[in-house]
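For reference, the structure is listed below as structure tokens.
Here the complex is missing a single protein chain, while all its other protein chains stay put.
Chain naming follows the written order as A and B, and within any one chain the residues start at number 1.
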Amino acid sequence: MSKEYETVIGLEVHVELATKTKIFCSCSTAFGGAINAHTCPVCTGMPGSLPVLNKQVVEYAMAVGLATNCEITRYCKFDRKNYFYPDNPQNYQISQLYLPICRNGGIEIETEKGGKKTVGIHEIHMEEDAGKLVHDEDGDVSVVDFNRSGVPLIEIVSEPDMRSPEEVIAYLDKLRLMIQYLGASDCKLQEGSMRADVNLSVREAGAKEFGTRTEMKNLNSFRAIARAIENETNRQIDLIESGEKVIQETRRWDDSKAYSYAMRSKEDAQDYRYFPDPDLVPVSISDEWIESVRAKQPELPTEKLARYQSEYGLPEYDAQILTGTKKFADIFEAATEICKKPKKVSNWLMVETIRLLKENAMDAEDIRFSPGNLAKLIDLTDNGTVNSTVAKEVFEAVFKEDIDPEKYVEEKGLKTVHDAGALRETVETVMKNNPKSVEDYKNGKEKAIGFLVGQTMKAMKGKANPEMVNEILKKLLSK
Amino acid sequence: MSLTSLTAKELGIKIKEKEISVKEAVNDTLDAIEKKEGKVNSFVTVADRDALLKKAEKVQKKIGEGTLDGPLAGVPIAIKDNICTKGLLTTCSSKILEGFVPTYTAEAVKNLEDAGAIVIGKTNMDEFAMGSTTETSAYGATKNPWNLGHVPGGSSGGSCSGVAAEECICALGSDTGGSIRQPSAFCGVTGIKPTYGTVSRYGLIAYGSSLDQIGPVAKDVTDCALILETISSYDKKDSTSMKREDLDFTSALKDDVKGMKIGIPKDYFGEGLDREVSEAVKGAAKVLEEKGAVLEEFDLGLVEYAIPAYYVIACAEASSNLARFDGVKYGYRAKQYEGLHNMYKKSRSEGFGTEVKRRIMLGSFVLSSGYYDAYYLKALRTKALIKREFDKAFSKYDVILGPAAPSTAPKLGSSLDDPMKMYLGDIYTVSVNLAGLPGISLPCGMDGEGLPIGLQLIGDCFKEKDIIQAAYTYECTREYRHSPLSDVYQG
Partner (left out) sequence: MANRISDDTIEYVGILAKLELTPQEKERAKKDMGEMLDYIDKLNELDVSGVEPMSHVFPVNNVFREDIPTDNDGSKDALFNAPSVKNGGFEVPKTIG
């Protein structure tokens, strides 16, 4: 009979910071551009070039550290991590080993059983990204592009506190949202601006000691992470069950084949010979500096969630959805600021927006409409200029092309008809054409009125004021 | 007489007064190099004559217009081959940088060019500045102009021999453990290693980043002060560059040491010091005393620990600094290889010379897992202690006086087989780099074989002016001795 096992997982998450320039030179971090265009002597490792630290990198790292309840290291340094690889122009990466900028933090996640737990953060350190290797399909060469070389990263190293793929995803989701709120990164896994390496070991349930861990790289989506965790858990259990040993190693995940392989090489000594970079001076962080970063800190998801419930009276579920992406929260707050109708704004986002996103296979980040136009539409509906059916039609246009609802309604002639005379005429025609329904109503089938209202609205091309139609119908039918 | 027998200051004045044109100065320097290079081999690269004459024309025009009126306007200068010069081959005297033409100019050279100086060529050196003889160059050894059977010292041997042979008037060198001061002493010229952070390292191809400084080599203290004043600047591109207000070094050219307190470390005159060197240096001290300085012998302490600490730190940094030479981005790539790592190994093994490989390996070892604390951290702690010793000394003295090297220039080929012996020759210079201090070396006599002896004056951090003033005062008491390769050699 097989034993029970527990999976122990820690993450190393690399996040590309949203600075305009690289960490040690003034080259742009913008995506695109010709191969090697965003380079200079510093980020291509030219002899004699020297690094100078981008202050914004320190501030973003501090911001993430504060948001994840870390201690900020008052005196931190950069170290060189020495290894040869062609995407690394100096053949050392400037990183932080001995004195990382943040330590001993943690964030709370919700577990799949509905409970809460804290995932510890061991440290956050600043470092530079490597360039990109393009592999030539038909030849036996690779080509190096240094456009990404020197783009600032923070590496967030968690404690081995997670026990399941669900917890890992919850942790990553929380981290990502927090960093997006801070504006420190857009955290897109597919584009590589957020990358997670998984350290995983298994042990018999109840065991106190950790098992031997492996490090899994090349995980480009939440799906890949979940699959790799399951796969690696099983691989390690199989090894143990068959009496073999897990080897401490780095493995590379191939998502298309759903398996991983060891990245071992005789030339890979894994002895990085870290030492303080003599070309950079230490960073000394004062209380004042920490406070000024803290003061600039925007409201984070957890605080927002509470405020949406208390200040706007939104149900928890709605507040959770709205704060669940920065884009939703931004639109919600901006539109509410204009029209002062939080519940209505929330409703448009929760129902119509989510429906349209799903229909178009889009993410919240892809939303293009402006909060102002949503607010306008809400006002138009509220003051009766358009009825709710027409409003939905107008919203689709807002969603698609961010049109101005006022102009749109005017141009398309979608204003609701409030003219009692015109409505009465139409109602009379509808009654004449549907004697059966009129009869039914008079015989006590009150529901028949709905059909007559619908017919009237249809005749008015949806632009009638539905309450007035109702009223007029009732009056005429009771005669 | 060639114009290269003049000092930079003298030539600058003649150019300013239209007595000599910039073109003449350039042509004369190139002619001198052509005439003497076969004997001394001071240069790896000499700039193209036509290109230089065009530059000369431009500088001449600016001098005429009055937009260039500094003392170095129109003065040709040679640059050590580990300092990047845009468009001009820069090899660090290594095969691994063969054909490397920088796309940018080092800040120190830019400062010179802004002042109207003209870069005439790149001087030979020990490969990557690792060595004390300029014999480890991939482009052949440089010879000592005083005796062609001897080394010029190193690593800035080409800069010093070029000045001594009067192929050029002045030069830039670099000093990581004595690489300006020791060859200056061996060649009978003057060189300054400034306080760490005074001259930007941007564009200096690093050997030991925490120790490297660029500095001037010239015939006299005045020229050195003039050049140092020109190349020193706060540079935002170098994070270790210091903001200093007191860079007017020429203001210290005063013939006056009355009341100046000069400390003489007993440890600098112990075993291993050549008798003739000892006597010449003590004689110089006596001269300064006669000029009014107050001399005192003292125990500096920790002198013997400076070399081991230095070699650990410099080699560790070098092992990392030189990792970038891998055949991917510039320089030499092996012709035959199988796969990436073999390409790295072959390119580096074929591209680097023996001494460089020796230091890279030692540096990789002392940083490797399990040895970092025992070697690297211990060396950094020793460095802190050495700095304390100097702090103590400078609380009592304005200047420390001693020899620049334990002997005069050794014979060619006599040092290469015993690297340990060569390393021990750095005993009086390396601690200055470890403590970030300024030091100057200037001629103070000749040995029985007719080889120059150098006097070293060490100042406290940021106190270049103290050593310049003391050196200038001493220099005022004697005549400059031109080497046998100069046109005005008097025997």
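Here is the rule we use: a residue touches a chain if its C-beta (ideal position, glycine included) is under 8 Å from a C-beta of that chain, and two chains touch if they have at least 3 such contacts.
Note that this is a predicted model, so its numbers are computed, not measured.
Considering the whole complex, which of B:F43, B:Y311, B:F394 or B:Y428 touches the chain not shown?
Checking each option in B:F43, B:Y311, B:F394 or B:Y428, the one touching the absent chain turns out to be B:Y311.
Going by the contact rule already stated, which one of A:H135, A:K208 or A:K447 would touch the omitted chain in the full complex?
A:H135
Of A:C40, A:A226 or A:L477, which one is in contact with the hidden chain?
A:C40
In the complete assembly, which of B:S364, B:T429 or B:Q456 touches the absent chain?
The single option touching the absent chain is B:S364.
Go through chain B and note every residue touching the omitted chain.
99-101, 103-104, 196-197, 210, 236, 239-240, 242, 302, 304-305, 307-309, 311-312, 319, 323, 326-333, 337-346, 348-349, 352, 354, 357-358, 360-362, 364-366, 368, 375, 377-385, 387, 419-420, 423, 434-436, 461
Touching the missing chain, which residues of chain A?
Against the left-out chain, chain A lists 19-21, 26-28, 30, 33-41, 44, 52-56, 58, 75, 77, 82, 84-86, 133-136, 139-146, 266-267, 269, 271, 273, 276, 278, 280-284.
Criterion: only the chains that are shown with their structure count from here on.
What residues on chain A touch chain B, complex-wise?
Of all residues in chain A, those touching chain B are 41, 44-53, 80, 82, 84, 86, 89-92, 144, 265, 267, 271, 273-275, 278-281.
State the interface residues of chain B toward chain A in the complex, per the touch definition above.
Residues in contact with chain A: 83-84, 90, 92, 97, 100, 102-104, 106, 201-206, 208-210, 236-240, 316-317, 319-320, 323-326, 328-330, 340-341, 344, 364, 367-369, 372, 376.
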